[in-house]
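Entry: chain A
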Amino acid sequence: ADGGTFRSAMRTGCIEMGTLHTTCGHRLDETVLQGLVHIKWTGDGVQPMLAESWKTPDGGKTYIFNLRHGVKWHDGTPFTAKDVVFSLNLYANPKVGSPWAQKLGAVAGYKAFQDGSASSLAGVKALDDLTVQIELDSAKPLWVELQLIAISIFPEHILGNVAPADIKGNAFWVNRVGTGPFIWKKYESDQYVEVDRNPDYFLGAPKLDRIIYQIYKDVPPIIAALETQEVDAMSYEGGGVPISELPRLQKLDYLTVLPKFSAGLPTYLQFNLENKRFADVRVRQAMLYAIDRKAIIETVKQGAGELLNTLFPQDWARAKDLEPYDYNPDKAKQLLTDAGWDASQPVDFIYYYSDQMNVDTVTAIQSYLAAVGVNIQPRLLDPAAINQVYADGSFQMGFFANGMGLDPSLGSPLVVCGAKPLAMGYCNPKVDELFNKGLESNDRAVRAVSYQEASRILNQELPKAWLWNEVRPLAFNNRIVGLAQHFKEQPLVIFNHPVYNEVEKWEVAK
Partner candidate 1 sequence: MLSYLLRKLLFSIPVLFGVTVIVFAIAHAMPGDAVLAMITAEAPSSEELIAMRRGELGLDQPVYIQYLNWIGQILHGNLGRSFVNGRSVGDIIAERLPMTLELMGVALLAAFIIGTTLGVISALRQYKFTDYSLTLSGFVGVSIPDFFMGLLLVYVFALELRWLPSSGISTAGDSFSLLDNLKHLILPAAALALFRAAIFMRYARAGMLEVLNQSYMRTAKAKGLRPSTITLRHGLRNVLIPLVTVFGLALPTLFGGSVVIETIFQWPGIGLMFIDSVVNRDSPVIMGYVLITAIIVMLANLATDLAYSVLDPRVSYD
Partner candidate 2 sequence: MGADALAVERTAEGTGQQSVLSVQGLSVEFGPQGSAVYAVNDVSFELAEGESLAIVGESGSGKSVTVQTLMGLIRKPPGRVTSGRALFRGRDLLAMPDSELRQIRGRDIAMIFQDPISSLNPVLTIGLQLTEALREHQGLSEAEAERQALDMLDLVGIANGPQRMRAFPHQFSGGQLQRIGIAMALVCKPSILIADEPTTALDVTIQAQIVELVGRLQKQLGMAIIWISHDLSLVAGFVDRVAVMYAGSIVESAPVDALFSATTHPYTIGLLNSIPSLTADNTRLVPIKGAPPNVTLPPTFCAFAPRCHFAEARCREAKPLLEAVGGGHTTACWRWREVDHLSRSTTTAQSVKPVGAAGQEALLTVTDLKVHFPIRRGVLRRQVGAVHAVDGVSFEVLRGETLALVGESGCGKSTTGRAVLGLEQPSAGRIVFEGKDYAGATGEELKLRRRDMQMVFQNPFGSLNPRMTVGRIIGEGLRAQKIGTRATRDIRVSELLALVGLREALRNRYPFELSGGQRQRVGIARAIATNPKFIIADEPISALDVSIQAQIVNLLDDLKTRLGLTYLFVGHDLSMIRYLSDRVAVMYLGRIVEIGATAAVFGTPLHPYTRALLSAIPVPDPKAGGTRRRIVLGGGVPDPSKPPSGCHFHPRCPKATDICGKVDPQPRDLGSIASGRHLVACHHAGEA
(Lines give C-alpha, C1' and ligand atoms only; values in the text may rest on other atoms or scores of the structure.)
Protein backbone atom coordinates (compact mmCIF):
# COMPACT_ATOMS: atom_id res chain seq x y z
CA ALA A 1 0.00 0.00 0.00
CA ASP A 2 1.22 3.51 -0.69
CA GLY A 3 0.82 4.82 2.78
CA GLY A 4 3.60 7.34 2.56
CA THR A 5 6.29 8.45 4.91
CA PHE A 6 5.98 10.49 8.04
CA ARG A 7 9.09 12.38 8.98
CA SER A 8 9.42 13.37 12.55
CA ALA A 9 12.17 15.42 14.04
CA MET A 10 13.87 13.90 17.00
CA ARG A 11 16.28 15.81 19.14
CA THR A 12 18.56 13.20 20.45
CA GLY A 13 21.81 11.53 19.82
CA CYS A 14 22.03 8.75 22.36
CA ILE A 15 19.86 6.05 20.91
CA GLU A 16 22.72 3.60 21.17
CA MET A 17 22.65 3.72 24.93
CA GLY A 18 19.24 2.20 25.08
CA THR A 19 15.93 2.84 26.69
CA LEU A 20 17.03 1.54 30.05
CA HIS A 21 19.60 4.22 30.56
CA THR A 22 18.39 7.38 29.03
CA THR A 23 15.31 9.33 28.20
CA CYS A 24 16.55 10.17 24.80
CA GLY A 25 15.55 7.52 22.34
CA HIS A 26 12.71 6.54 24.59
CA ARG A 27 10.33 8.11 22.15
CA LEU A 28 11.10 5.36 19.68
CA ASP A 29 9.76 2.74 22.01
CA GLU A 30 6.29 4.08 21.51
CA THR A 31 6.25 2.94 17.93
CA VAL A 32 8.55 -0.06 18.08
CA LEU A 33 8.43 -1.45 21.59
CA GLN A 34 5.30 -1.23 23.67
CA GLY A 35 4.45 -1.23 27.31
CA LEU A 36 1.76 -3.05 29.18
CA VAL A 37 -0.24 0.16 29.36
CA HIS A 38 -0.12 3.66 27.97
CA ILE A 39 -1.38 6.94 29.21
CA LYS A 40 -4.42 7.86 27.28
CA TRP A 41 -3.93 10.43 24.66
CA THR A 42 -6.13 12.84 26.50
CA GLY A 43 -4.15 12.37 29.66
CA ASP A 44 -7.03 11.15 31.77
CA GLY A 45 -6.03 7.66 32.80
CA VAL A 46 -4.33 4.78 31.14
CA GLN A 47 -5.29 2.54 28.30
CA PRO A 48 -4.41 -1.11 27.75
CA MET A 49 -1.64 -2.03 25.37
CA LEU A 50 0.16 -5.34 25.71
CA ALA A 51 -1.95 -5.90 28.76
CA GLU A 52 -5.47 -6.33 27.58
CA SER A 53 -6.84 -5.77 31.04
CA TRP A 54 -5.78 -5.82 34.65
CA LYS A 55 -7.29 -5.90 38.04
CA THR A 56 -6.25 -5.37 41.59
CA PRO A 57 -8.18 -7.55 43.95
CA ASP A 58 -6.72 -5.94 47.07
CA GLY A 59 -7.02 -2.24 46.35
CA GLY A 60 -3.65 -1.71 44.85
CA LYS A 61 -1.28 -4.20 46.46
CA THR A 62 -1.53 -6.98 43.91
CA TYR A 63 -2.07 -6.46 40.20
CA ILE A 64 -2.97 -9.17 37.73
CA PHE A 65 -2.44 -8.41 34.08
CA ASN A 66 -4.04 -10.35 31.28
CA LEU A 67 -1.87 -10.11 28.23
CA ARG A 68 -3.11 -9.79 24.71
CA HIS A 69 -3.55 -12.92 22.66
CA GLY A 70 -1.67 -13.56 19.52
CA VAL A 71 0.85 -10.77 19.79
CA LYS A 72 4.09 -11.55 17.98
CA TRP A 73 7.46 -9.94 18.20
CA HIS A 74 8.60 -8.43 14.94
CA ASP A 75 10.78 -11.43 14.33
CA GLY A 76 7.79 -13.74 14.57
CA THR A 77 8.36 -15.10 18.05
CA PRO A 78 5.19 -15.05 20.14
CA PHE A 79 5.01 -12.58 22.97
CA THR A 80 4.41 -14.15 26.38
CA ALA A 81 4.29 -13.38 30.07
CA LYS A 82 7.92 -14.42 30.33
CA ASP A 83 8.89 -11.35 28.34
CA VAL A 84 7.07 -9.19 30.85
CA VAL A 85 8.72 -10.81 33.85
CA PHE A 86 12.06 -10.55 32.13
CA SER A 87 11.63 -6.90 31.28
CA LEU A 88 10.56 -5.79 34.74
CA ASN A 89 13.48 -7.65 36.22
CA LEU A 90 15.78 -6.00 33.73
CA TYR A 91 14.62 -2.55 34.83
CA ALA A 92 15.12 -3.39 38.46
CA ASN A 93 18.35 -5.33 38.10
CA PRO A 94 21.06 -3.47 40.03
CA LYS A 95 23.66 -4.81 37.64
CA VAL A 96 21.92 -3.08 34.79
CA GLY A 97 21.93 0.12 36.74
CA SER A 98 18.97 1.75 35.09
CA PRO A 99 17.97 5.11 36.50
CA TRP A 100 14.38 4.00 36.01
CA ALA A 101 14.73 1.13 38.45
CA GLN A 102 13.10 3.35 41.06
CA LYS A 103 9.83 3.03 39.19
CA LEU A 104 9.67 -0.53 40.44
CA GLY A 105 10.71 0.45 43.94
CA ALA A 106 7.31 -0.46 45.32
CA VAL A 107 7.37 -4.00 43.96
CA ALA A 108 7.81 -6.69 46.58
CA GLY A 109 11.37 -7.93 46.72
CA TYR A 110 12.88 -4.83 45.14
CA LYS A 111 15.10 -4.10 48.14
CA ALA A 112 16.34 -7.65 48.29
CA PHE A 113 17.13 -7.54 44.58
CA GLN A 114 19.01 -4.28 45.05
CA ASP A 115 21.14 -5.35 47.96
CA GLY A 116 21.97 -8.63 46.30
CA SER A 117 20.11 -10.97 48.58
CA ALA A 118 17.74 -11.93 45.77
CA SER A 119 18.41 -12.47 42.12
CA SER A 120 15.08 -11.23 40.85
CA LEU A 121 11.97 -9.35 41.84
CA ALA A 122 10.04 -11.63 44.12
CA GLY A 123 6.85 -9.72 43.43
CA VAL A 124 6.71 -10.36 39.71
CA LYS A 125 5.39 -13.69 38.54
CA ALA A 126 4.05 -15.22 35.36
CA LEU A 127 0.91 -17.04 36.30
CA ASP A 128 0.67 -18.56 32.88
CA ASP A 129 1.74 -17.73 29.36
CA LEU A 130 -0.49 -14.72 29.19
CA THR A 131 -0.99 -13.70 32.79
CA VAL A 132 1.37 -11.74 34.96
CA GLN A 133 1.02 -10.94 38.61
CA ILE A 134 2.76 -8.07 40.27
CA GLU A 135 2.75 -7.74 43.99
CA LEU A 136 3.69 -4.53 45.78
CA ASP A 137 5.02 -3.99 49.26
CA SER A 138 1.98 -1.94 50.15
CA ALA A 139 -1.17 -0.81 48.48
CA LYS A 140 -0.60 1.82 45.77
CA PRO A 141 -3.85 2.51 44.03
CA LEU A 142 -2.17 4.76 41.42
CA TRP A 143 0.75 2.49 40.71
CA VAL A 144 -0.20 1.57 37.18
CA GLU A 145 -1.00 5.14 36.17
CA LEU A 146 2.10 6.63 37.72
CA GLN A 147 4.83 4.06 37.48
CA LEU A 148 4.09 1.46 34.88
CA ILE A 149 3.37 3.86 32.06
CA ALA A 150 6.83 4.37 30.75
CA ILE A 151 8.12 0.84 31.07
CA SER A 152 8.70 -0.98 27.82
CA ILE A 153 8.58 -4.71 27.37
CA PHE A 154 11.63 -6.31 25.79
CA PRO A 155 11.98 -9.66 24.02
CA GLU A 156 13.48 -12.18 26.38
CA HIS A 157 14.50 -14.41 23.52
CA ILE A 158 16.89 -11.76 22.33
CA LEU A 159 18.06 -9.96 25.43
CA GLY A 160 17.70 -12.90 27.77
CA ASN A 161 21.23 -14.12 27.34
CA VAL A 162 22.89 -10.73 27.41
CA ALA A 163 24.80 -10.18 30.62
CA PRO A 164 23.04 -7.41 32.61
CA ALA A 165 26.18 -5.29 32.61
CA ASP A 166 26.31 -5.40 28.83
CA ILE A 167 22.75 -4.23 28.30
CA LYS A 168 23.83 -0.64 28.08
CA GLY A 169 25.02 0.03 24.57
CA ASN A 170 23.94 -3.39 23.36
CA ALA A 171 23.48 -3.80 19.62
CA PHE A 172 19.81 -4.43 20.31
CA TRP A 173 19.20 -0.73 20.85
CA VAL A 174 20.09 0.13 17.32
CA ASN A 175 18.12 -2.80 16.01
CA ARG A 176 15.16 -2.99 18.29
CA VAL A 177 12.75 -5.86 17.99
CA GLY A 178 9.42 -5.00 19.47
CA THR A 179 5.72 -5.60 19.24
CA GLY A 180 4.71 -2.12 18.18
CA PRO A 181 3.06 -0.74 15.06
CA PHE A 182 6.37 -0.15 13.34
CA ILE A 183 9.29 -2.40 12.69
CA TRP A 184 12.80 -1.14 13.20
CA LYS A 185 14.56 -0.93 9.88
CA LYS A 186 17.61 1.21 10.00
CA TYR A 187 19.59 3.45 12.23
CA GLU A 188 22.15 5.92 11.01
CA SER A 189 24.04 7.58 13.79
CA ASP A 190 23.20 11.27 14.08
CA GLN A 191 21.06 11.00 10.97
CA TYR A 192 17.87 9.09 11.35
CA VAL A 193 15.97 6.03 12.47
CA GLU A 194 13.73 4.42 9.95
CA VAL A 195 10.82 2.22 10.99
CA ASP A 196 8.42 0.42 8.64
CA ARG A 197 4.79 -0.45 9.18
CA ASN A 198 4.02 -3.63 11.02
CA PRO A 199 1.09 -5.24 9.18
CA ASP A 200 0.52 -7.54 12.11
CA TYR A 201 0.20 -4.85 14.74
CA PHE A 202 -2.24 -5.94 17.35
CA LEU A 203 -4.24 -2.72 17.23
CA GLY A 204 -4.47 -2.87 13.47
CA ALA A 205 -1.96 -2.29 10.68
CA PRO A 206 -0.76 1.29 10.45
CA LYS A 207 -1.80 3.35 7.46
CA LEU A 208 1.59 4.94 7.13
CA ASP A 209 4.31 3.01 5.33
CA ARG A 210 7.07 4.22 7.46
CA ILE A 211 8.22 6.78 9.92
CA ILE A 212 11.58 8.41 9.69
CA TYR A 213 12.83 9.96 12.86
CA GLN A 214 15.28 12.57 11.74
CA ILE A 215 17.83 13.31 14.35
CA TYR A 216 18.77 16.88 15.15
CA LYS A 217 21.11 18.23 17.72
CA ASP A 218 20.03 21.81 17.46
CA VAL A 219 16.61 23.41 17.27
CA PRO A 220 17.06 25.93 14.44
CA PRO A 221 17.64 23.23 11.80
CA ILE A 222 14.40 21.59 12.87
CA ILE A 223 12.52 24.81 12.36
CA ALA A 224 14.08 25.23 8.96
CA ALA A 225 13.28 21.66 8.03
CA LEU A 226 9.73 22.10 9.16
CA GLU A 227 9.45 25.17 7.00
CA THR A 228 10.87 23.44 3.97
CA GLN A 229 8.75 20.37 4.70
CA GLU A 230 11.77 18.19 5.17
CA VAL A 231 10.14 17.09 8.40
CA ASP A 232 6.50 16.93 9.32
CA ALA A 233 6.64 17.32 13.05
CA MET A 234 8.61 19.30 15.51
CA SER A 235 9.88 17.44 18.47
CA TYR A 236 9.09 19.26 21.65
CA GLU A 237 12.21 18.20 23.51
CA GLY A 238 14.26 21.20 22.59
CA GLY A 239 11.67 23.51 23.98
CA GLY A 240 9.31 23.41 21.06
CA VAL A 241 9.24 26.08 18.42
CA PRO A 242 11.25 29.04 19.67
CA ILE A 243 8.86 31.86 20.39
CA SER A 244 10.72 34.10 18.01
CA GLU A 245 10.09 31.76 15.09
CA LEU A 246 6.36 31.45 15.66
CA PRO A 247 5.31 34.26 13.34
CA ARG A 248 7.29 32.73 10.50
CA LEU A 249 5.69 29.34 10.88
CA GLN A 250 2.23 30.70 11.42
CA LYS A 251 2.39 32.22 7.99
CA LEU A 252 2.75 28.85 6.34
CA ASP A 253 -0.57 27.32 5.37
CA TYR A 254 0.72 23.79 5.33
CA LEU A 255 1.58 23.94 8.99
CA THR A 256 -0.67 23.75 12.00
CA VAL A 257 0.89 25.72 14.78
CA LEU A 258 -0.25 25.16 18.33
CA PRO A 259 1.14 28.24 19.99
CA LYS A 260 0.37 27.55 23.62
CA PHE A 261 0.91 24.06 24.68
CA SER A 262 1.26 23.55 28.38
CA ALA A 263 4.41 21.71 29.14
CA GLY A 264 3.58 20.92 32.74
CA LEU A 265 6.85 22.50 33.51
CA PRO A 266 7.12 24.73 36.56
CA THR A 267 9.95 27.19 36.13
CA TYR A 268 11.61 28.63 39.17
CA LEU A 269 14.59 30.19 40.78
CA GLN A 270 16.38 27.60 42.74
CA PHE A 271 18.23 28.36 45.97
CA ASN A 272 20.66 26.45 48.03
CA LEU A 273 18.88 26.57 51.35
CA GLU A 274 21.91 25.27 53.11
CA ASN A 275 23.58 28.52 52.24
CA LYS A 276 22.89 31.04 54.96
CA ARG A 277 22.20 33.84 52.56
CA PHE A 278 19.13 32.09 51.23
CA ALA A 279 17.96 30.45 54.41
CA ASP A 280 15.79 33.38 55.40
CA VAL A 281 12.44 33.02 53.69
CA ARG A 282 12.17 36.80 53.40
CA VAL A 283 15.08 36.83 51.04
CA ARG A 284 13.38 34.40 48.72
CA GLN A 285 10.11 36.22 48.92
CA ALA A 286 11.86 39.47 48.20
CA MET A 287 13.29 38.06 45.03
CA LEU A 288 9.90 37.03 43.83
CA TYR A 289 8.48 40.45 44.58
CA ALA A 290 11.36 42.04 42.77
CA ILE A 291 10.66 40.37 39.46
CA ASP A 292 7.90 41.59 37.20
CA ARG A 293 6.93 38.17 35.97
CA LYS A 294 3.91 39.44 34.14
CA ALA A 295 6.02 41.74 32.10
CA ILE A 296 8.46 38.99 31.30
CA ILE A 297 5.73 36.63 30.19
CA GLU A 298 4.04 39.24 28.08
CA THR A 299 7.18 40.48 26.42
CA VAL A 300 10.12 38.18 26.39
CA LYS A 301 7.99 35.07 26.42
CA GLN A 302 5.30 36.59 24.25
CA GLY A 303 2.61 35.10 26.38
CA ALA A 304 4.13 31.66 26.45
CA GLY A 305 3.83 31.03 30.15
CA GLU A 306 1.25 30.85 32.91
CA LEU A 307 2.03 32.65 36.10
CA LEU A 308 2.56 30.11 38.85
CA ASN A 309 3.03 30.70 42.54
CA THR A 310 3.54 27.17 43.74
CA LEU A 311 4.79 23.86 42.52
CA PHE A 312 1.86 22.22 40.75
CA PRO A 313 0.94 23.03 37.19
CA GLN A 314 -2.30 21.08 37.59
CA ASP A 315 -5.20 23.36 38.40
CA TRP A 316 -6.88 20.94 40.69
CA ALA A 317 -3.81 20.50 42.82
CA ARG A 318 -3.41 24.19 43.63
CA ALA A 319 -5.13 26.12 46.36
CA LYS A 320 -6.97 29.20 45.19
CA ASP A 321 -5.83 31.53 47.93
CA LEU A 322 -2.14 31.66 47.22
CA GLU A 323 -0.03 34.75 47.76
CA PRO A 324 0.33 36.20 44.24
CA TYR A 325 3.69 37.92 44.83
CA ASP A 326 2.77 40.74 42.51
CA TYR A 327 5.63 42.88 41.32
CA ASN A 328 6.59 45.13 44.19
CA PRO A 329 10.19 46.22 44.27
CA ASP A 330 9.70 48.39 47.32
CA LYS A 331 8.44 45.52 49.30
CA ALA A 332 11.30 43.46 48.02
CA LYS A 333 13.81 46.01 49.23
CA GLN A 334 12.13 46.19 52.57
CA LEU A 335 12.18 42.43 52.98
CA LEU A 336 15.81 42.28 52.03
CA THR A 337 16.72 44.99 54.49
CA ASP A 338 14.80 43.20 57.18
CA ALA A 339 16.62 40.01 56.42
CA GLY A 340 19.95 41.78 56.53
CA TRP A 341 20.85 41.05 52.93
CA ASP A 342 24.37 41.98 51.98
CA ALA A 343 24.02 43.66 48.62
CA SER A 344 27.74 43.94 48.10
CA GLN A 345 28.17 40.20 47.73
CA PRO A 346 27.44 38.94 44.27
CA VAL A 347 25.50 35.74 43.79
CA ASP A 348 26.70 32.98 41.53
CA PHE A 349 23.76 32.15 39.34
CA ILE A 350 23.72 29.16 37.02
CA TYR A 351 21.37 28.21 34.27
CA TYR A 352 21.19 25.72 31.49
CA TYR A 353 18.79 26.78 28.76
CA SER A 354 20.73 28.52 26.07
CA ASP A 355 17.93 29.45 23.70
CA GLN A 356 17.40 33.13 23.20
CA MET A 357 14.13 33.38 25.05
CA ASN A 358 15.61 31.90 28.17
CA VAL A 359 18.76 33.94 27.89
CA ASP A 360 16.63 37.05 27.60
CA THR A 361 14.62 35.91 30.56
CA VAL A 362 17.71 35.56 32.65
CA THR A 363 18.79 38.98 31.51
CA ALA A 364 15.50 40.43 32.63
CA ILE A 365 15.63 38.63 35.94
CA GLN A 366 19.13 39.87 36.51
CA SER A 367 18.08 43.38 35.80
CA TYR A 368 15.09 43.20 38.13
CA LEU A 369 17.10 41.67 40.91
CA ALA A 370 19.88 44.17 40.49
CA ALA A 371 17.32 46.91 40.99
CA VAL A 372 16.67 45.71 44.53
CA GLY A 373 20.27 45.05 45.38
CA VAL A 374 20.67 41.41 44.47
CA ASN A 375 23.62 41.16 42.19
CA ILE A 376 23.44 37.84 40.41
CA GLN A 377 26.16 36.74 38.01
CA PRO A 378 24.70 34.33 35.53
CA ARG A 379 26.74 31.45 34.19
CA LEU A 380 25.56 29.12 31.48
CA LEU A 381 26.63 25.55 32.25
CA ASP A 382 26.19 22.16 30.70
CA PRO A 383 24.54 19.32 32.63
CA ALA A 384 27.75 17.75 33.80
CA ALA A 385 28.96 21.03 35.20
CA ILE A 386 25.62 21.74 36.84
CA ASN A 387 25.58 18.37 38.48
CA GLN A 388 29.09 18.98 39.66
CA VAL A 389 28.03 22.28 41.17
CA TYR A 390 25.17 20.49 42.88
CA ALA A 391 27.40 17.70 44.02
CA ASP A 392 30.16 19.77 45.53
CA GLY A 393 27.74 22.01 47.38
CA SER A 394 28.97 25.23 45.84
CA PHE A 395 25.62 25.91 44.29
CA GLN A 396 24.07 29.21 45.27
CA MET A 397 21.23 30.08 42.98
CA GLY A 398 19.92 29.23 39.55
CA PHE A 399 17.20 29.32 36.98
CA PHE A 400 15.64 25.96 36.22
CA ALA A 401 12.49 24.18 35.23
CA ASN A 402 11.43 20.70 35.95
CA GLY A 403 8.94 18.44 34.27
CA MET A 404 6.15 17.40 36.57
CA GLY A 405 4.29 15.08 34.31
CA LEU A 406 0.64 14.52 34.54
CA ASP A 407 0.38 14.03 38.21
CA PRO A 408 1.25 16.37 41.06
CA SER A 409 2.88 13.51 42.91
CA LEU A 410 5.71 13.55 40.43
CA GLY A 411 6.84 16.88 41.84
CA SER A 412 8.02 15.34 45.07
CA PRO A 413 11.73 15.14 44.14
CA LEU A 414 11.79 18.90 44.11
CA VAL A 415 10.65 19.44 47.64
CA VAL A 416 10.67 16.40 49.87
CA CYS A 417 13.21 16.03 52.65
CA GLY A 418 16.57 14.74 51.57
CA ALA A 419 15.69 14.50 47.91
CA LYS A 420 18.97 15.02 46.15
CA PRO A 421 19.95 17.06 44.39
CA LEU A 422 16.86 19.07 43.58
CA ALA A 423 15.38 19.77 47.01
CA MET A 424 18.50 21.72 47.86
CA GLY A 425 18.22 21.47 51.58
CA TYR A 426 14.53 22.11 51.88
CA CYS A 427 12.81 19.91 54.38
CA ASN A 428 9.34 20.23 55.77
CA PRO A 429 7.96 16.95 57.15
CA LYS A 430 4.48 18.29 56.72
CA VAL A 431 4.97 18.51 53.00
CA ASP A 432 6.37 15.00 52.85
CA GLU A 433 3.36 13.74 54.69
CA LEU A 434 0.98 15.49 52.33
CA PHE A 435 2.71 13.98 49.32
CA ASN A 436 2.36 10.53 50.81
CA LYS A 437 -1.26 11.09 51.55
CA GLY A 438 -1.86 12.20 48.02
CA LEU A 439 -1.00 8.76 46.75
CA GLU A 440 -3.31 6.86 49.00
CA SER A 441 -6.33 7.23 46.84
CA ASN A 442 -7.13 7.38 43.20
CA ASP A 443 -9.97 9.74 43.70
CA ARG A 444 -8.92 13.15 42.47
CA ALA A 445 -11.20 14.99 44.87
CA VAL A 446 -9.64 13.23 47.81
CA ARG A 447 -6.13 13.76 46.57
CA ALA A 448 -6.71 17.44 45.83
CA VAL A 449 -7.04 18.22 49.52
CA SER A 450 -3.50 17.05 50.23
CA TYR A 451 -1.91 18.72 47.25
CA GLN A 452 -3.68 22.00 47.76
CA GLU A 453 -2.48 22.06 51.31
CA ALA A 454 1.02 21.35 50.09
CA SER A 455 0.74 24.04 47.45
CA ARG A 456 -0.07 26.55 50.12
CA ILE A 457 2.97 25.67 52.16
CA LEU A 458 5.21 25.76 49.14
CA ASN A 459 3.71 29.11 48.19
CA GLN A 460 4.55 30.51 51.60
CA GLU A 461 7.92 28.96 52.21
CA LEU A 462 9.14 29.28 48.67
CA PRO A 463 11.75 26.53 48.69
CA LYS A 464 12.03 27.74 45.12
CA ALA A 465 10.84 31.04 43.80
CA TRP A 466 8.08 29.84 41.52
CA LEU A 467 7.92 31.84 38.36
CA TRP A 468 5.60 30.34 35.85
CA ASN A 469 4.45 27.22 34.15
CA GLU A 470 6.16 26.77 30.85
CA VAL A 471 4.13 26.83 27.66
CA ARG A 472 5.50 25.53 24.42
CA PRO A 473 4.49 26.12 20.85
CA LEU A 474 4.50 23.14 18.53
CA ALA A 475 4.03 22.89 14.81
CA PHE A 476 2.97 20.07 12.52
CA ASN A 477 2.59 19.56 8.86
CA ASN A 478 -1.02 19.15 7.77
CA ARG A 479 0.18 16.51 5.37
CA ILE A 480 -0.03 13.94 8.12
CA VAL A 481 -3.69 13.53 8.98
CA GLY A 482 -4.22 12.77 12.60
CA LEU A 483 -1.02 14.20 13.89
CA ALA A 484 -2.01 17.76 14.65
CA GLN A 485 -5.52 16.72 15.66
CA HIS A 486 -4.12 14.43 18.29
CA PHE A 487 -1.96 17.11 19.73
CA LYS A 488 -4.88 19.46 19.89
CA GLU A 489 -6.68 17.02 22.15
CA GLN A 490 -3.69 16.53 24.35
CA PRO A 491 -3.69 18.51 27.58
CA LEU A 492 0.03 18.91 27.90
CA VAL A 493 3.17 17.58 26.49
CA ILE A 494 6.03 16.41 28.60
CA PHE A 495 8.76 13.94 28.37
CA ASN A 496 6.96 10.86 29.54
CA HIS A 497 3.72 11.61 27.89
CA PRO A 498 3.35 9.45 24.84
CA VAL A 499 2.88 11.23 21.58
CA TYR A 500 2.49 8.30 19.25
CA ASN A 501 -0.63 6.66 20.64
CA GLU A 502 -2.86 5.68 17.78
CA VAL A 503 -0.07 6.40 15.34
CA GLU A 504 -1.41 3.48 13.37
CA LYS A 505 -4.39 5.61 12.49
CA TRP A 506 -2.41 8.50 11.08
CA GLU A 507 -2.17 8.82 7.35
CA VAL A 508 -0.76 10.99 4.66
CA ALA A 509 -3.31 13.39 3.21
CA LYS A 510 -4.17 12.51 -0.32
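In picking the candidates, the idea was that all candidates are chains of the complex that A comes from, given by their letters.
The definition used in the following text is that a residue touches a chain if its C-beta (ideal position, glycine included) is under 8 Å from a C-beta of that chain, and two chains touch if they have at least 3 such contacts; residues count from 1.
Remember, it's a predicted structure, so these values are computed and weren't measured experimentally.
Of 1 or 2, just one candidate touches chain A in this complex, namely 1. Those residues of chain A whose C-beta lies close enough to touch candidate 1 in the complex are 5, 7, 13-14, 16-17, 21-23, 94, 97, 99-100, 102, 165-166, 168-170, 186, 188-192, 194, 210, 212, 214-218, 220-221, 224-225, 227-228, 230, 381-389, 391, 400, 402-403, 413, 419-422, 495-496.
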